[in-house]
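Here we show just some of the chains, and they stay where they sit in the whole.
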Amino acid sequence: MPYVTIKMLAGRTDEQKRACVEKVTDAVVETTGASREKVVVFLEDMEKSEYAVGGVLFSDQA
Amino acid sequence: MPYVTIKMLAGRTDEQKRACVEKVTDAVVETTGASREKVVVFLEDMEKSEYAVGGVLFSDQA
Amino acid sequence: MPYVTIKMLAGRTDEQKRACVEKVTDAVVETTGASREKVVVFLEDMEKSEYAVGGVLFSDQA
């Protein structure tokens, strides 16, 4: 606790994911007082064919 | 806003997904007054080995 | 199956929610071939103090 889920388009490098998880955890600890070892982060990749804004899939956007 | 997530068994064609996202977005815009460009849709595929009803996985159902 | 989750800012009337659920179900049935009686819809209300874009809560936006 807390539990953080980050949903992004696929394509970030391992290095970006590693940094993202670390800095987001820092931010949660600093602002909520949660213990660092209790902060859980889940990363979820979205494909462009699974994500639409305005009724159009990203894989179909020009 | 709004954010719509549609979870289905895998196997729909790209054409079905495209139509689903478009028509669901139409329905949300028409009934809630949300701006079309703010409607977000996420599609999530489930495998038959990840989905159970009545305690039995779909991959095990006759 | 399918399972549809619709997350919106609170404030829609019961009439809007009823229409939204009905029309979204129509759209899913029409485009995916799912049986109408198997389409499940979950509505989730968000408060303005629980939703941020660009790092600012809606309750804090001018």
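Labels A, B and C are assigned to the chains in the order they are written; within every chain, residues are numbered from 1.
The rule is simple: a residue touches a chain if its C-beta (ideal position, glycine included) is under 8 Å from a C-beta of that chain, and two chains touch if they have at least 3 such contacts.
Computed from a prediction, not measured in an experiment: that's the story for all the values here.
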Assembly copy number, counted for this structure file with 3 shown: 6
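Basically, only the chains that are shown with their structure count from here on.
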Centre-of-Cα separation between chain B and chain A, whole angstrom: 21
Mean-CA-position distance for chain C and chain B (Å): 12
Chain C residues within the chain B interface of the complex: 1-9, 12, 16, 19-20, 23-24, 26-28, 30-34, 46, 51
Of all residues in chain B, those that touch chain A in their complex: 14, 17-18, 21-22, 25-26, 36-45
Interfacial residue positions of chain A with respect to chain B in the complex: 7, 46, 49-57, 59-60
